[in-house]
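Heads up, one of the protein chains got dropped from this complex, but the rest are sitting where they should.
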Amino acid sequence: MSSPSPVFDEIAWRDTELRREVRRCATGLSKLAKTIQLTEDFITPTPRKLAALISETSALIAEAVERRIPTAELAAVNSFLSNAALHLRFVERARVAQTPWSLVQPAEELLKLAAGQGTHFIIRPTWSYNYSIRGDFWAQYKRYLESRKWFSLDLVRQRADISDTEKVYCVSFPRIERANALLHALWGHEVGHILVARWVRDTFDTEWKKAELEIKKKFEASVRKSPPPAGELFKERAIQDEIAKLTNATRVVAQQGITELLCDHVGGHLFGPAALAATLEFAARFSLDAPPESSSQNYPPWRYRIRQIVLSCDADLADHAEIGYPPPKLKPFVEWLREAKRIADSKSDETLIRNNPVTNQAYDFITTHWTSAATSVIGMLPPELSKPYRLSERYARVVSLIERIEQRLPPNTVDGYPGSPASLQDILCAGWAYKALQIHGNPAWGT
Amino acid sequence: MEDLSSVVSLLTMSSNLEHAAMSLRKILEERELDETETAALKWAGEFLRVVDWGTAVPDAQDVDGHVAVQATSIRPTFYACLFRIGPEFKEAGFTKESEVTSFLGKLYHNLEQPGAPGRGRPKLKATEADLGYQLLHGMAEALLVQVDSNGSPRPYTTDEWDQTPNEFAIASV
Partner (left out) sequence: MSTVSQVAIEEYLKRGIDADPLVVTPILAPKQIGKVSIDVRLGNQFIVFRTHRFGIFEPAGISPIEPQQIQERQVIPFGGHVVLHPGMLVLGCTFEYVSMPSDLECQVEGRSSWARLGLQVATASAVEPGFKGVITLELSNVATVPLTLMPGIRIAQLVFRKAEPPVKEPYGESRKYRCPIGPEFSRLHEDYDWKVFASETK
């Protein structure tokens, strides 16, 4: 005779099962991160720092699971661990052999200068054809965990040896371009994201709040003309929902658009024509007029972006006969860059943007805030980098570096022996100019 | 910048909403609330009042810019969760939208001031508390699904997850 089955309590079931799974995942993640931290070779200490942070954080979560984490938080903690586990791939891929290791250290120095001391970068390849930046991991781990009463951030600080002034980011580059140092001028754009994030936090939200009501009103008129079908209970809220979706889509496009454009502006400011050249070469792979919508991850059209970078390096694309610019060795490079101007002259991207109410309003927002945002973001750079890179002002140095490349010498010093170290920006410009010179003589060069 | 912080925001909001949902049950069972639960209820009440365009915000100008953006981003999820429990509203005897609006106003009021009802704050009935629980719990789950796709494979184009908008991604070229 079987006894009657007790009433099934789903909340209790989840508490038991999920608690056990979260503990197992946290312990496993901690051990895995520790193994990677101890066994792999990295060119800088940063990957180990992130591995230690993940290892110690998940170990402390594992300790807390049994008694201290409330049932209501288990699912979110589980998601937190799943995401932190994904971050280990940044560490793993930063192994020396996977990176352009000789460029990693000088690039990290420049990125640190731009983003502020205490900032650490992991540089790693990704199989997708894209450059990207993620982080700051430590700040976001802290933000989630500091309000969890069952967790001690102080213990993480101690065990992972990390202070609150430190920031950890990961910059990714396409694996296939590992040795293509010239394309890595796009890292200037990526460091821009760190500065622009500050602008978004300090300014975008407030500006958006001010603009939202007007944007909502514009959508409201059209939605009310043909309201979505709804039952008696939610007639008005169905209209509000439709407006809310359009307003949020506008917010996403505006935020993503102004962010990318500001980052391009920072890249152009730091690397000048090298940033424009890298963007042109990269953009050639894609549609120039793909509108900013979810299928294109809301990115601004490449033509729009090229137009903005052209504006920031316009001085270097002009002739300055009085100072002999561009000299013969730079002429093919400057000529090649002028093609960007011709691309930017077409307004086909603008037409597409203006034909869609969401992108139209988003780009109105961007246009309104562009000048103040750009000034504000460039103002965040340290004094050493506050002046934009101008090839037309540094061309003598760049030409001397091109001559070194022609002689199969590294373009690392200027002014002969003993000379002085060349800047990363000059080196990249010289590299691009040398490439343009070669392609000018032989279009198939380098392929 | 699609910030790493958006995931943290989703996790935090989801945790708070789930806390608030479970606390509503506790209130119904007349059990004591701890400090975290009281804070979660208060936060949920204030936040939902900003999110829901159907209930009046006392003074929209006082809303912090960051909260305004959070509300913009979460509003479609809020309406979707509300519509999803439409049948439960009908079952509970709701027939007009004004009744829903009045109920939600009462719910937010109770969340903002958890504790003994009084001074013009009517007590939630059992069916109302249950509707409140379903709305908060539904939102908590919907936000988590945005973070980790509820365990189903994420959309991806490579061996890595770089293309997904919902991981701690912040930006790409």
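Here the chain labels run A and B in written order, and each chain numbers its own residues starting at 1.
Simple rule for what comes next: a residue touches a chain if its C-beta (ideal position, glycine included) is under 8 Å from a C-beta of that chain, and two chains touch if they have at least 3 such contacts.
Note that the structure is a prediction, hence the values are computed from the model and not measured.
The hidden chain, counted over the whole complex, makes contact with A.
Of the candidate positions A:Phe42, A:Tyr131, A:Tyr144 or A:Phe219, contact with the unshown chain belongs to A:Phe42. Touching the chain that is not shown, out of A:Lys225, A:Arg285 or A:Arg408: A:Arg408 (per the contact rule at the top). When the whole complex is considered, the residue among A:Val96, A:Ala284 or A:Ala396 that touches the unshown chain is A:Val96.
On the side of chain A, touch with the chain left out of the figure occurs at residues 41-44, 96-97, 101, 105, 400, 403-404, 407-410, 412-413, 416-418, 421.
Just so we're on the same page, only the chains that are shown with their structure count from here on.
Between the Cα centres of chain A and chain B there is a gap of 30 Å.
On the chain A side of its complex with chain B, the touching residues are 70-73, 75-76, 79-80, 82-83, 86-87, 89, 126-128, 130-137, 139-140, 143-144, 147, 149, 172, 186, 189-190, 193, 196-197, 200-201, 204-209, 212-213, 231-238, 240-241, 243-245, 247-248, 251-252, 255-256, 259-260, 263, 282, 297.
Those residues of chain B whose C-beta lies close enough to touch chain A in the complex are 1-5, 7-8, 11-12, 14-15, 18-19, 21-22, 36, 53-54, 60, 63-66, 68-69, 72-73, 75-76, 79-80, 82-83, 86, 89-90, 94-97, 100, 140-141, 144, 147-148, 157-163, 165, 167-173.
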